[in-house]
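This report refers to the structure that appears directly beneath it.
Only a single protein chain was left out; the remaining protein chains are all shown in position.
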Amino acid sequence: MTTNLSRRPEPRVPASAPALEVRGLVKHYPGVKALDGVDLVVRRNEVLGLAGENGAGKSTLLKALVGLVRPDAGEIWVRGEKVRLGSITDAANHGIGMVFQEQSLVPNLTAAENIVLGSEGPGVRHGIYRWNTLRRLAQEQLDKIGSHIDPLARTDSLTFADRQMVEIAKVLRIEERTSHPPVIILDEPTSVLESKEIETLFTQVRRLREFASVVFVSHRLDEVLDVCDRVAVLRGGRSVGEVPAAEAAPAELHRMMIGSTGSDDHYHGAAAERRDEPRRPRLVVRGLSGRSFRDVDLDVHAGEIVGIVGVHGSGREDVCRALFGAEPTTAGDVVLDGEKLDLSGTRAACAAGVGYVPAERKTEGMVGPMSVADNMTLTKQKSRCTGPVVRPGKQAKLVDGWIERLSIRTPDRGTAIQRLSGGNQQKVVLARWLVAGDVRLLLLDHPTRGLDVGARSEVYRLLRELANQGVAMVLLADSLEEAIGMSDRIVVMSDGRATTEVAAPTGDKPTPLDLVKEMV
Amino acid sequence: MSTPVITTPAAEAAVTGRAGVGRRLTSFMPVIALVVLLAALTVADPGFLTLNSLTAAARTSAPLVVLAAGATLVVLCGGIDLSIAALCSLATVFFALWLPDAGGLTTVAVIAATAAIGAVQGVAHVLLRIPSFIVTLGGMSIFSAIALVISDAGPIRVVDRDATHWLTLYVGGVVPMAFVVALLVVVVVSLVLRLTPLESWIRATGYSESAARLAGAPVDVVKIAAFTVSGACAGLAAVMLVSRNFSGSPTMADNLLLPAVAAIVVGGTAITGGHGSLWRSLAGALVVTLLRVGLPIVGVPSAYEQILYGAIIVAAVALTLDRSKVLTIK
Partner (left out) sequence: MTVTSPADADLEVVHARRPRPRRGVSLRDAGPPVALVVVFGVFAALSPGFRTLSNVQNVLDAAAVLTVVTCGITFVLMMGSIDLSAPGIMGASAIAVALLVANNRNDNDFGLLGVVVAVLLGAGLGCLSGLALVTLKVPSFMTTLGISAVGLGVATLMFAGVQPNVSDRMLEGLAVERFLGLAHLTWIAFACVLVGWLVQRYSRLGRYAFAIGGAEEVLALSGVRVAPYKVAVFTMAGAFYGLAGVMVTSQLGAGLVQAGKGYDFSAIAAAVVGGTLLIGGRGGILHSAVGVLLVTVLTNGLVQIGVSPYWQGGVQGLIVVAAVAAAVIPQRRRNQVTK
């Protein structure tokens, strides 16, 4: 049952006004429109699910709701009253609190202190702690959610699930600031929990509904439908609709999240005329184990793009880094073109012809203040040197050639890379592995993260071209569509293991739903 | 657990011209300061701008230039070397003790020894993952202790002055040899950096160590090399000091730490790493030296020298710090 949200709700009388209402929220980042006119209504005493793919604008919206991001346009109404949320304290004063995805507790304080942090009230008088009062205040909060945690336990000695309870208890402190029922936002609360703990959490969420409104964000659609009353869907920074949870199926939600598949055609089927000769795989991974993954097997042929999909915490990022020698492994063999790959460090990987494009482009992918040319030749120094000596002329020729080949838009090769747009930065990062012409395996960790549509399709074209030249690639895609569109084969990872493999040849692509079923 | 939520890169913060203005200003800062200082000193004492006093100033500055140049490499890599002065003191003791036996080879031996000591600090920093300022702070007190013990806490006279005589010569009768050597160090190290991939690697390490590592740059080797060169420079500076004082002493160079750090930051090398050069430290060292010799000329008691160093260091770091890199300042 899809209700279209395009109509603008008229202001209502406060008595029946929704707990929280968002109208036409817009937030621009350079090159990206994170929020493009989002509308959202959170009713009183309901659990509202918020679904959307990576980059749909969920996290920006949540941050706007707790005053961490200032929207460029649009309004936020709380109980029929228009508000400006300039800080997290503002939001708390209006009864809006959030449990962050990355937990936000001070590990070395007691649970009690964390619960009252910043709003100690009578727990601290004239700068002096009154531990008994503090403990009582915290106990009251924990009682609200029926938790039996010792308030004086150090937070870092609690389990993850218990810490989450502490967070919820903490966020409920905003009740002390306002007489109205609060709005509690839970951002990806289940991503690191086990199934038993998830059940406990859901019990809490249902309990919260008795006296509060809850916004529940999760990647796992079945969970969203399980615990929520209503689900609102975001896509590309817009609200695309909402469904009552009781009547919806994950499939329907997913269709709304990704929209019509027609618009993504620019990379579908582009692999048409690739030669398809079966031979020994270029990369053979057997039983690779590390901190967050176990017994991973993986084959990648030359010219093949293998996508790895999985939810947050599936361990796929670490597998990718491990193959580049940037994450320790405990067991397993990796063979590249018949030779054992040395996983002891990044230099060995580079020397063996492995390339890696990190997800965090700004902090890990590029050296911001250095020039385009120096970034491009950072890895393959030999390509610009004669012996040990750098030849500026050689470098200039090489870099200019690649700037033209990849149509990188930059004033010149001496420009600091941080002045380029995201897409052009990413092309420079990719070019780093290509300049020497010896790359055999490319590990791509979210290569299109933060790029706009145009830049994305350019990166897609470039990757496809590289595949056609015989480079083997492992792709951690930003979205399922990207994984499906780009990959020849898709490996599904779940809880640190490669669970399933799905073939995705041109013309016979699996649907996102096929993959989702395997992922959760 | 708890990772900053606020600090997740909020935007594609495209760097615009605004940041460039500050950079451009700080890049000329040391030269401007040098010229202003010279002018001010000349006004205060018209007799200052003579060949004699300039030659004397250049000669005084030589050990400082060398010390600062070496430590600049470590700073460019994003670390700091607080042990240079103590290591330099230790090296003066080494020199005085070894001279009777090693003769002409003493200079080489001392520089090799300090280079090795620097390398050990680098290895400790890289392998044990101890912050560089702790390693070098520890080094500082260890070197001081060794120097005190082997010298029995007193100065050791250097009787044989032939070994250091060459440093007291004047090139063309005017330019002190020590200063020429200091210049040579700056020129040679700068050239080596410029002509090889080293500069790329050092800057990448300093600006963003994780990016450098993920690009396959030999971060660990580069860091150890920087500490090694820094150690070698401390040894060379020690030889220069001995050539002037005709003795080695366990505390001889201790008061050079602040001037050296001041020289680096006044030169505009960012304490956060990546941005800067040895040339800047050369200019910075000259500024500091001029301040030192100039303060008495304009009638300021030398006690203010320390206060000035303190203020200069804080101010210069504040001006050159790359704030985009440090999210929480500890």
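Letters A and B mark the chains as written, and numbering starts fresh at 1 in each.
Methods note: contacts are C-beta pairs under 8 Å (C-beta built on N, C-alpha and C of every residue); 3 or more make two chains touch, one makes a residue touch a chain.
Bear in mind that the values here come from a model prediction, so they are computed numbers and not experimental data.
K.L.:
In the whole complex, not just what's shown, which of B:124, B:252 or B:287 touches the removed chain?
P.N.:
The missing chain is touched by B:124.
K.L.:
Among B:84, B:135, B:202 or B:233, single out the residue that touches the unshown chain.
P.N.:
Touching the chain that is not displayed is residue B:135.
K.L.:
Would you indicate which residue among B:61, B:92, B:114 or B:144 is in contact with the undisplayed chain?
P.N.:
B:144
K.L.:
Among the options A:249, A:331 or A:389, which residue touches the chain absent from this view?
P.N.:
A:249
K.L.:
Identify the residue among A:225, A:283, A:352 or A:439 that touches the chain left out of the display.
P.N.:
Going through A:225, A:283, A:352 or A:439 one by one, A:225 is the residue touching the chain not shown.
K.L.:
On subunit B, where is the contact patch with the chain that was removed from view?
P.N.:
Interface with the chain not displayed, on the subunit B side: 2-7, 78-80, 124-126, 128-135, 137-142, 144-146, 148-149, 153, 209-210, 213-214, 258, 261, 265, 271, 273, 301, 303-314, 317-318, 321, 323, 326, 328-330.
K.L.:
Residues on subunit A that touch the omitted chain in the whole complex?
P.N.:
Counting only subunit A, the missing chain is touched by 87-89, 92, 100, 104-110, 113, 117-120, 124, 127-129, 131, 149-150, 152-154, 156-159, 162, 170, 194-195, 222, 225-226, 249-250, 294, 326-328, 345-346, 494-497, 499, 516-517, 520.
In the analysis below, only the chains that are shown with their structure count from here on.
K.L.:
Subunit A to subunit B: how many Å between their CA centres?
P.N.:
About 44 Å separates the centre of subunit A from that of subunit B.
K.L.:
Which of the residues in subunit B come into contact with subunit A in the complex?
P.N.:
Residues 1-6, 9-16, 194-197, 200, 203-204, 207-208, 210-218, 274-275, 322 of subunit B touch subunit A in their complex.
K.L.:
Any idea which subunit A residues touch subunit B in the complex?
P.N.:
Listed in rising order, the residues of subunit A that touch subunit B are 29-32, 63, 68-69, 100-107, 156, 163, 324, 326, 346-347, 349-351, 356, 358, 362-370, 374, 377-379, 381, 384-385, 388-390, 416, 418-419, 421-422, 432, 450.
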